[in-house]
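Every protein chain of the complex appears in place save one, which is left out.
Right after this comes subunit A.
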Amino acid sequence: MSSRIEILNDGGFRSDGRRQYELREMTFDMAEQAGADGSASVAHGLTQVRVSVFGPREAKMRSQTIHDRANINVEVGIAPFSTGDRRKRSKGDKRILEFASTIKSTFEPVIQTALYPRSQIDIFVHVLQQDGGVLQACINATTLALANAGVPLLDFVCAVTGGVHAAAPMLDLTTLEENDLPHVTVAVMPRTGRVTLVSMETRLHVDRFEEILRLAGQAGGVIHKEMRAVVRERTKGLVDAMGAGVRTSDFAEDAMVADS
């Protein structure tokens, strides 16, 4: 027994009192950040992420423009105070660059970039606090921020982490669990069930993988409901403020997210 803390005890409880398939408390906040076109704060348990989106706008550098679609630019900043041991990461840190490119490639097939040729969409991700599932929080926050900014998306992108302890699969891992278990982060588009990202840095057996992937897909659906409720709430608020609260039922989604 390597760790002093039991990952999953005999009563079926994890170290923080959750059961195997229970996700942590999640908060989605789409409050406007004044300067940005769209922003969102997302917390999964103790993990907190804030994303600001600027654009579509004219590219700062001509070299980065693409003639037939918009260029997506993702920058990630990890606050030194976000983990237990204060560590400053430079911007050129390879880990962070890889992280940014993961987010970029997750959203490239989802954002309808073809609508904005020769322009640029900037996504700034700030990790404020980390306790496992940072990638999932970043992706969920980016989805909401993009929706908030009115960037046309094919679908929501909902991400969740799954892991296996002995033979028991579990969802939404904390740092403690991530350190001990093989785990995989999966991002799905709930409407079509398509998977846009599978990120795995530990070794996981093939037989287990399928099970986890399916489970994470289902969990993505649960998160999707939560996120959609928040988007609707926000849109309803906006529409009410404009004094045009007539059709709210399907309007919200259609307005914010272009249908595929």
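What we mean here is this: contacts are C-beta pairs under 8 Å (C-beta built on N, C-alpha and C of every residue); 3 or more make two chains touch, one makes a residue touch a chain; residues count from 1.
We take it that contacts and distances are computed from a predicted model.
Remark: of the listed names "Anaphase-promoting complex subunit 2", "Mitotic control protein dis3", "2-oxoisovalerate dehydrogenase subunit alpha" or "THIF-type NAD/FAD binding fold domain-containing protein", the one matching the undisplayed chain in UniProt is "Mitotic control protein dis3".
For the options A:I66, A:L97, A:L128 or A:L176, the residue in contact with the chain missing from this view is A:L176.
Among A:L97, A:V195, A:V222 or A:L238, only A:V222 touches the chain left out of the display. In the full complex, subunit A touches the omitted chain through residues 1-2, 4, 6, 9-11, 13, 15-18, 20-26, 45-46, 84-85, 131, 164, 166-167, 171, 174, 176, 205, 207-208, 215, 218-219, 222, 226.
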